[in-house]
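Of the protein chains in this complex, all but one are displayed in their positions.
So that you can tell them apart, the chains are marked A, B and C in the order they are listed, and the count of residues begins at 1 in each.
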Amino acid sequence: MTFDPAELERSPYARFLRVTLVRQEDGLVEFRLPFREEFVRGDGADWLHGGVVAALVDITGDFAVATRYGSGVPTIDLRIDYLRPARRGDLVALGRAVRAGRTVGVADIEVRDARGDLVAVGRGVYAAPRQG
Amino acid sequence: MTFDPAELERSPYARFLRVTLVRQEDGLVEFRLPFREEFVRGDGADWLHGGVVAALVDITGDFAVATRYGSGVPTIDLRIDYLRPARRGDLVALGRAVRAGRTVGVADIEVRDARGDLVAVGRGVYAAPRQG
Amino acid sequence: MTFDPAELERSPYARFLRVTLVRQEDGLVEFRLPFREEFVRGDGADWLHGGVVAALVDITGDFAVATRYGSGVPTIDLRIDYLRPARRGDLVALGRAVRAGRTVGVADIEVRDARGDLVAVGRGVYAAPRQG
Partner (left out) sequence: MTFDPAELERSPYARFLRVTLVRQEDGLVEFRLPFREEFVRGDGADWLHGGVVAALVDITGDFAVATRYGSGVPTIDLRIDYLRPARRGDLVALGRAVRAGRTVGVADIEVRDARGDLVAVGRGVYAAPRQG
């Protein structure tokens, strides 16, 4: 199953961040967050703000489970572990649905910086759509 | 101890989100995130995007421990639990430093929507500044 | 609402640990874990093993939401933050249901050691009983 990519376009917050969908398969998504000067930690800094990484983790985990449920679902909880600072440049995130149950779905997310280094890992729990 | 409020101004990401510091005391901070149309879940939606709440949790936790350490410190990990959807309108976040040790600091964060309802709780672990 | 305290007695793992219910109210529970020599970090050590604290957090969070749902429910995820080492002696844990929704319940847990110091905080998400 997949989700309709137009769903991303309908999200003002995703447009605000200018996040783009690179690919989606069953249980797997890849997103890219193009670099903007507003994303660095301090003016002229070489490193990205942790909140930018968090925003990408959130969107990626949500759509990873969306590939299983057919559309985006509400986040129940989200966790992000920062492994090393992210260099200025585009971020790429890979999300995998590790579970898509009747009550909740669980996603694992990896974020890499422009050099390809793993800068953060995330895990999120999402509410399954109610069966009608 | 407190941190220099200008530190917030020097953060392009905080300016991008337009988050404002309402008050700071030893171990306590309050931030406000003024509503913007870009923050809703879908065009014209009544509810805010979870990533907006996450961004506010991140900044609030960081500065809560900054009141103890004297300046912002790197996030080690961050967790957000969404308790109910946040209505369109300003968000207010309260952050408390529950620990400021030699190795790490820990912060608890509460986010309320414009109606005053608790919409999310967060907890973050931050690296203590290295002693010189 | 409350749960039947006999439910705790019917849990072999709770008996194994010898955890006892101190009190329960709507949305609130208190448990005590009596000290045993098997709970220290190393033979003769002055400090308790983190896994013992984790076990108490787990049970306390589960029964905190059980006061709202009427019986124990499956854990979806659990997080424990260790704030300081726990001294040898009894542990006491206080659990609060911060949410008891249709899909999930959320509990906050505080653990104190024999001296009354806060040694750990926990947060858990639990699956709501299916309506039927």
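Here, a contact is a pair of C-beta atoms (placed from the backbone, for glycine too) under 8 Å apart; a residue touches a chain by one contact, two chains touch by 3 or more.
All of these numbers come straight from a predicted model, not from anything done at the bench.
In the complete complex, the residue from C:Val29, C:Val52, C:Val65 or C:Ile109 that touches the missing chain is C:Val52.
Those residues of subunit B that touch the chain absent from the view are 76-77, 79, 103-104, 125, 127. Taking the complete complex into account, residues 79, 81, 83-84, 98-99, 101, 106, 108, 118, 121, 123, 125 of subunit A touch the chain not shown. By the touch definition given at the top, subunit C reaches the unshown chain through residues 10-13, 15-17, 37-43, 49-52, 54-55, 58-59, 62, 74-82, 85.
Just so it is clear, only the chains that are shown with their structure count from here on.
A straight line joining the Cα centres of subunit A and subunit B is 20 Å long. Chain centres here are Cα means. That of subunit A falls 32 Å from that of subunit C. Along subunit B, residues 79, 81 each make contact with two or more other chains.
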